[in-house]
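Only one protein chain is missing from this complex, and each of the others stays in its spot.
Naming follows writing order (A, B and C), and every chain is counted from residue 1.
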């Protein structure tokens, strides 16, 4: 029996360890076999190519990372033409494509274009990037728009539809519910938290653009609170991320209600982080002889 | 010239270093002269005495603290009768009284009762405690209610009115603006961020109540982003808090637009944290011969 | 509390490994040593010159005071206590001490001490300050051999030292044919709770030193509370300032 078996709605996963969009690439294939992962999640693509934000784009704080990449990406056409075939060639695990648009109709057009491509197992709809003005984020904070967007996308695809949510909202549960009611198969959370840092010696923002996205160990308690809140509000599965570095971190998220997890910033601290998570979980479940699905949402107080 | 001179609107402060409500008490007077602080901020009081939340109420995460005290306090009557006279006796610096209510009219009644007491220099109106259901928090997330509350309180007092804001909202700037327009003298931010932790060995929430308030170094980038956002949106001064442990941390907040700062969780790590902040700032400003007020809001990119 | 606590940098005078889990720290400070009473504890954390370690202090009971020396007996459990047990002679620590209230001195002639695991240290300090004419029976329990230290009757869960079983079993037996004017205890919540029930039945006064997760240790944060009072009228009191020692009859065990 595969104790690690899990699923994100219509997408079964051989194990629950995936990677967070924008923090991963096939480059990590130099260090281990990427096909050991539960799924591969691509960096968010947009319709047009995006140069991204000016530098500095990164700053490491006391217990986390600020980034302001600004969704730099080659655009959907080049992604489909060059990147996707490469991914298909290298990977036998499910490929989850993350994308973002600047209007409901652009999201829809992108989905249709992607739906014509073979080798995509799921979409992660990024409506929560804090580092761009016109893409995504405005969608993620309004339950009404989320509902319209998800309904529109649902009508166009049979594939797994994952909606990636922002923690930078008053009431994430209501947004999660509206995504669920509109036909989302599962939810991914959290995207980065708004954060900032200033050089006290000069008064200069550490990040050129000012406010950035905050990730890493520091946001784990925030991610956990959001996952728990959403798990209490919806029935659909949750793909959790936010500061997960170890298998013990992952366990916390399963108890809070996640069905799968993604390793993000931790890969920068430890290129083997996803594999160490996976191996740790495997050993733990074997030792205790509990299937993962029995742990999901079983938090006590 | 006092390079540290600053003000929170109608309240001049001899120096910008204050303490965060609920993290401080005259007990720290065993370690240094409390009258060296710019101001003293009392723990939030409510109308009726409050027992607070069940234990465990605390958990230390990788770079922060989760708390779920639940506004335990003796209630306004006992505060006025016993605590306030003690504070007045021990302190010659401005006393800022933090309070919270469960309805606009309760807030109003409390303010009137406090306004009859001598020795209070300002009110910090806590509409942002994440650890109680019916007190405060519901107010802090809705610009309309904030406006009604602030107008009501403004009509009743000539004293400095500080509104303490929550970071757990979609748009803190709009809430800040509505407080400003309704007559707030200044704004305090941030209160704690929603956070959670689970024991991976047992699946038990580290905090009995579940979701708690997250403070300390981990939330500094979040606090800074919020202070910067609010400083861009309003003209009134900001009393900043969230992870401030050192004078360098304090400088970051001044650059982002704060006129004064409060040391919170850091006092638990270092009982002398407020004094070390103060001394560090003093030395720095003397060495550079720049008055504090020239730094405020002077961030560059 | 009789005195204001002192906050100070102190040097580790000696650090003795007792066994793979426990170490004993010795700190010399005449002013603090002179103020310590049985039941008091310290807040302590390692100090590294140049930067403040942004972690909470850890509450540790005072185990022994000999002239100017304060002894702490520490079990390596998690990150904080592990760091403490790894200190070396000459290392510096930040100390806030003494903290909390102290045990009331017994008025009767015969008492029992009941400790579990890291509940041992405060009872040792209490014992050292008792009048010589008081008869004392000390029951100490732990998970295994390494939790066991000198006492009158040792109990372990795994039977690797003393008698196999729970320390309360020993007490129950002993109470059958021994008068007992009061019991003093410190240990895990489950132990204290069981004892409270037992003492209630036997109508023996019980003083317990409570544990709690602490942030400030000095009474400002209200993080470390226990429900104290009557069934109808109780309030959360602070273990660090109102305690750690409470009369077990005042504790609302059903709320813990």
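Here are a few things to note about the model shown:
By our rule, contacts are C-beta pairs under 8 Å (C-beta built on N, C-alpha and C of every residue); 3 or more make two chains touch, one makes a residue touch a chain.
Here the structure is a predicted model, which is why all the values come from computation and not from measurement.
Within the full complex, the chain left out of the display contacts the shown chains A. Touching the chain that is not shown, out of A:4, A:17, A:34 or A:69: A:69 (per the contact rule at the top). Checked against the full complex, the candidates A:101, A:216 or A:257 give a single residue touching the omitted chain, namely A:216.
Only one of A:59, A:194, A:254 or A:284 touches the chain withheld from this view, namely A:59.
Although one chain is hidden here, its contacts on chain A can still be listed: residues 22-25, 27-28, 30-31, 43, 51-52, 54-60, 63, 65, 67, 69, 72, 216-217, 245-246, 265-273, 276.
The rule is simple: only the chains that are shown with their structure count from here on.
Between chain A and chain B, the least number of touch steps comes to 1.
Distance from each chain's C-alpha mean to the overall C-alpha mean is smallest for B.
Averaging Cα coordinates per chain places chain B and chain C 35 Å apart. Rounded to whole angstrom, the centroid-to-centroid distance between chain A and chain C, based on C-alpha atoms, equals 47 Å.
Residues of chain B in contact with at least two other chains: 63, 217.
Across the assembly, chain C contributes 54 as residues in contact with two or more other chains.
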